[in-house]
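Only one protein chain is missing from this complex, and each of the others stays in its spot.
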Amino acid sequence: MIEFVNFYLFPALAIGSIYALGAVGISMIFGILRFAHFAHGDLMTLGTYGVLAMAAIVPVNPLLLIPFGMALTIVSALLVDRYFYKPLRELPTIYTVISSFGIALVFRSIVQLVWGSQNQVFSTGVKPPLVLFDTFRISVLHLQAVISTAIIAVLLHYFLTVTRTGRSMRAVADDPELAEVSGLDTAKVIRWTWIIGAALAAIAGTFAALNTSAHPNLGWNLLMPMFAAAILGGIGKPMGAMAGGFIIGLAEELSSYHWIGDDALISPSYKTAVAFVLMIGLLIFRPQGLFKGRLL
Amino acid sequence: MKKLTTFMAAAALLGSGTAALADDTKIGILMDITGPIANFIPPLQNAADLAVKQVNEQGGLLGGSAVAVYGDTTGTAQGAVDAAQKLVNVENVPIIMGSLMSGTTIAAAEAAIIPAGVPQISPTATSPAMTFLEDNGLVFRIVPSDNYQGEILAKMVMDEGIKKVALTYVNNDYGVGIGETFIDAYTEAGGEIVAEAKHEEKKDSYRSELASLAKGDAEALVVIAYAGDSGGKIVRQAIEGGLFTKFVGTDGLRDELLIQNVGADALKTSFFSSPTSPAENPAQKALHDAFNAAYGEGADKAFVDQTYDATFLALLAIEKAGSTDRAKIAEALKEVAMAPGEKVGPGEWAKAIALIKEGKDIDYEGASGSAEFDENGDVGGYIGKFVVDGDGYKQVEIVE
Amino acid sequence: MELTGLFFYAVSLLILGGIYAILCLALNVQWGMGGLFNAGIAGFYGVGAYTSAILTTSASSKHLGGFGLPVPLGLVGAAILAGLAGWAVARICVRLKSDYLAMASIGIAEILRLVIVNESWLTNGSLGLSRIPRPLADLTTGRMGDIVFLGFVWFVVLLVYLAASRLHDSPWGRSLRAIRDNEASAAAAGKNVEKFRIQTFVIGCAIMGIAGALSAHYFRFLSPTATDPLLVTFLVWVMLMAGGSGNNKGAILGALTIWTLWSVTEIFTNRLPPEWATRSSFIRMLLVGLLLQVVLQRFRSGLLPEKSPPVKFRQE
């Protein structure tokens, strides 16, 4: 049982919070701009390297430098939207999807050109885990990730329900045509979608890199589970995406727990496939997600 | 008009490269620059460049200069074949050093390099399949087959008095090759593998794998994976979780990055195996000194020795053959690499060309071993046992 | 740079270009004619490659095999198995809207890749299959073998092109394009949308399997490194968009153009100053990403835009 908590549950929650933060952006972009943003993972990578670059100059806890990564991703996302996605907005969404595929490649090659392809770590040495009650060993970083995600969830919820911009965003995500005729400022809504999505991507990327190391494929490798999380939570439902992220994280990690007998339920080699299978299953049987998102 | 100018500029650029001095001799270097092992490559490019630089500083190649031409396999079979075709046909190189991954090395050899009759020498392709290529004596490697390192590693672990281990290996040609041989050799020698897990690259968490590995009462965890990817993460997460304190690794894990990642203290009781040279051979030190003098750091990274040696051997073979005749070079490669002959070490190019001019036979003793090819172009070689020493690694024993 | 060398480089360009042309024609059936967003090309390509490799190699203790069949039968087997895989996928996924189908197909390709890597009794896992025969290998030796293989590849390209053109020009293709343009309206005109889509998906996947098989025979060695999504899935999409989606000739032209660009750029980037040359591969990736944006914004309909087939009764 203790083993379960220490090696499966806590790490799963930490991975889940990374997925959750990434999935919020994907879900909102999908809901409001109506396309699957394939460059979101690489946007995460870009933010991570922004933080990493600052960390090389300013020797403080990398978590304090996340705003620099956020600034980098927000500016990049807004520029990319302005110059690459916006001209395609009137066309079938497929064009934007393919375009975002190319943008993913552009982000990745820029990271490799500027920072090289070698793995980079934020800090050396092993940080001893927090030991609670002599039995639970939790990595400090995991605790930070889960708590930050919880705080962000509260703030995001406040933003979406109380502020005018947040409410407009929800309205557009629910019904773009209706929102258009009721005179909402669509341009502003789109801007804020990118700002929030990009900012959270930078946070998620930094946590992922802190957990292991930064490398150019960091975000791309996380993309599919994040899509799965966004669909699970229901497209256009940021809070649903958060929950979806945690569910996917838990499902991936817990799938290889020895629930029955002594063997892992699913060989860890197939761990990656769990998110995919969940995602495909959802797409077929419950495409609106668990929280009644919009159907495209 | 605009198109025409672009075309002219492109043509000029293409011309400028190929119209270089007539007495330049090219050497093709095939590496997996982008793709899954991109993070290994920068020091290896330095190693190859170092060999070429030393040649040019010490009298040049065939009376002219040596020029390294790179091809990027992109870590895929398609990219490997395409890059090799360009090296062989467009750049017209007489010999190819590379590539690193077995998958790209064999695809490039089969589809492009062997048909063109170009000799190829890989520094790190460890797949057993390399042994049985129908290569007309053209394909060589200076790293032992996985089978060999797996057996030695098993012996090393037994000699250390470790009777029960947990084993995890990365699911690619490198990890599976060594891992499976290790299992056979270790259990045959009386050891017990209490837990075993094959793992995927590029995951963030290996904690669930570790949890199942920790379930037996293993004395050490054998990790056959790269420090830059899953290997480093596994060691780190095992230490963080307090699951293992003693690790046994291979050359993929023996990387300064690992020490950077988890700190030297945590690796005090761990040891690593890696292809190396006989103890009295000063070659490795000579290379590392020259490397660090040229690039500041990085000589101790995985596969640097092998890459340098393969490049240097390729250059020696061209010089020995006396021309860019591909068949002659293939023969010459065996002569310069194998005994008998006057010993030549890394960086001793001037000595080598003097000997060749005198008509004497030479035998290159490299930093990674002495490269005695068998009839399949394979080497046996020496495997060293390394421990962490400060920020780097120290060789403590050699197993043949 | 000697002429024979350039000639054989051209041969190799055309061999891989031909294999890409087949992939591109397959995607054109699925996307250009059928409007199905298959982002898992690498998966079906991999199924075909492994099927043909396993069917044609001689026995090995390491993996399934030892059938030693002739190469053309391997190709047929590859088409059948990849088509079956496509059928299974289509049965469950074909109703999905475009973006969702893209995500589902990426997921499926990834699962297929995991199976290839992990089920070593079948595929020899990451160690790969070696000694895969080439067709008509006895005729020649050395580089001349490439010329024979080039002929073989383009013979297959021709067959696939003929089949794709017949599909495109036929009432079947017309109805398929109608479904692509407007699903509701096509259903109202009595078209069984789901049946058409499944057929389209299966045909496309079978052709992708043939392309995979051809590359296995070209490389003579097959390991999971051959099913990389960047070089298989993504590049093929760029090729089709650039060549002209909906146009079979455009698909072939796009494949050849983009593959040549992709390959030849390395010759140029290698001639950059040394400090850039080591990063040439990343520059290449950046250029392809940007090129795609240019194609999407400026040359949306590609080099050869979609054209309606002529109606042959008109002249009479």
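Per-chain numbering from 1; labels A, B and C assigned in written order.
Here, a contact is a pair of C-beta atoms (placed from the backbone, for glycine too) under 8 Å apart; a residue touches a chain by one contact, two chains touch by 3 or more.
Everything that follows uses one rule, which is that contacts and distances are computed from a predicted model.
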| item | value |
| --- | --- |
| Chain not present in the shown complex, as UniProt names it (candidates "ABC branched-chain amino acid transporter family, ATPase subunit", "SpoIIE family protein phosphatase", "Diguanylate cyclase" or "Adenylyl-sulfate reductase subunit beta") | "ABC branched-chain amino acid transporter family, ATPase subunit" |
| Partner chains on view for the chain not depicted | C |
| Contacting the left-out chain in the complete assembly, out of C:84, C:137 or C:193 | C:193 |
| Full-complex contact with the absent chain, from C:95, C:174 or C:249 | C:174 |
| Missing-partner contacts on subunit C, residue numbers | 163, 166-167, 170-175, 177-178, 180-182, 184-193, 199, 203, 246, 306, 308, 311, 313-314 |
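One rule holds for everything that comes next: only the chains that are shown with their structure count from here on.
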| item | value |
| --- | --- |
| Smallest number of contact steps required from subunit A to reach subunit C | 1 |
| Chain pair with the most C-beta contacts | B-C |
| Of all other chains, the one whose Cα centre sits farthest from subunit A | B |
| Chain centre separation (subunit A, subunit B; CA means) in Å | 37 |
| Overlap residues in subunit B, where contacts from two or more other chains coincide | 34, 42, 171, 198, 200 |
| Residue list for subunit A, restricted to those that touch at least two other chains | 112, 117, 267, 269, 272 |
| Subunit B residues touching subunit C - in the complex, by the definition given at the top | 10, 13-14, 16-18, 33-35, 42, 45, 69-72, 74-83, 85-86, 88-92, 101-104, 106-107, 110-112, 115-117, 127-129, 132-134, 171-173, 175-177, 198, 200 |
| Residue numbers on subunit C that touch subunit A, as the complex places them | 37, 92-93, 96-100, 102-104, 106-108, 110-111, 114, 117-118, 230, 234, 237-238, 241, 279, 282-283, 285-286, 288-290, 292-293, 296-297, 300 |
| Residue numbers on subunit A that touch subunit C, as the complex places them | 30, 35-36, 84, 87-88, 91-95, 97-99, 101-106, 108-110, 112-113, 117, 224, 227-228, 231, 267, 269-270, 272-273, 275-277, 279-280, 283-284, 287, 296 |
